[in-house]
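One structure is given below, encoded as structure tokens.
With one protein chain withheld, the remaining protein chains of the complex are depicted in position.
Then we have chain A:
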């Protein structure tokens, strides 16, 4: 089984983002960037499938500026075999990314594509589902377990209220939820080895894809700030306030 894992470069999980003074977006200059955490889970799952002998090759793909090479290198250090960078400066919406990935998939013919369920920058939660639609493939979103079974894959999904299990035909799309696995840290020898693994660079035009955004960002603002309230001294005081001041119980 050949696996493809898209990875996104995003503002690091630990950075407190700031809205730009001109309200055009958030400050991303001189901010630590990392691989989207859900994509790390996707890479980890692919590497585990390969270690179990269920997969033969893992291709890590990223779309964005040249610097996305760093996130591809991280995926290679975790265990992916080679990388593809689709170089583009400017906004790439999930629909555009799905179209780019579809074009790469037409060339690479993977059996399974594993993506993060959502990127922690735009919080769209869309690329996997959109890619599945464009390819006409089944989707197993919010996966907490992925097992090759009966010529297809069995996916356990995190849904409202519990879990559900689906059997998908291959090729298929899986998007990862938090509990699927705990991604490994790349070891130093593997980081060194990853430097020698190949990364192919393409442009959207090479793939014949129009990536023009469909959404125009009119403004980006900070949400209204919540004021810190008061400390209460005792449980009695707390209950009294909730009953008589806030009137919520």
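As a working rule, a contact is a pair of C-beta atoms (placed from the backbone, for glycine too) under 8 Å apart; a residue touches a chain by one contact, two chains touch by 3 or more; residues count from 1.
Going forward, contacts and distances are computed from a predicted model.
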From "FAD-binding protein", "Thioredoxin reductase", "Fe-S cluster assembly ATPase SufC" or "TRAP transporter large permease protein", the hidden chain's UniProt protein name: "FAD-binding protein"
Sole residue of A:168, A:186 or A:207 that reaches the chain not shown, by the stated touch rule: A:168
From A:19, A:33 or A:191, residue that would touch the chain that is not displayed: A:19
Missing-partner contacts on chain A, residue numbers: 11, 16-17, 19, 26, 38, 93-95, 98, 117-118, 120-134, 136-142, 144, 154, 157-169, 172, 177-179, 213-223, 226, 228-232, 234-236, 238-239, 241-242, 246, 248-249
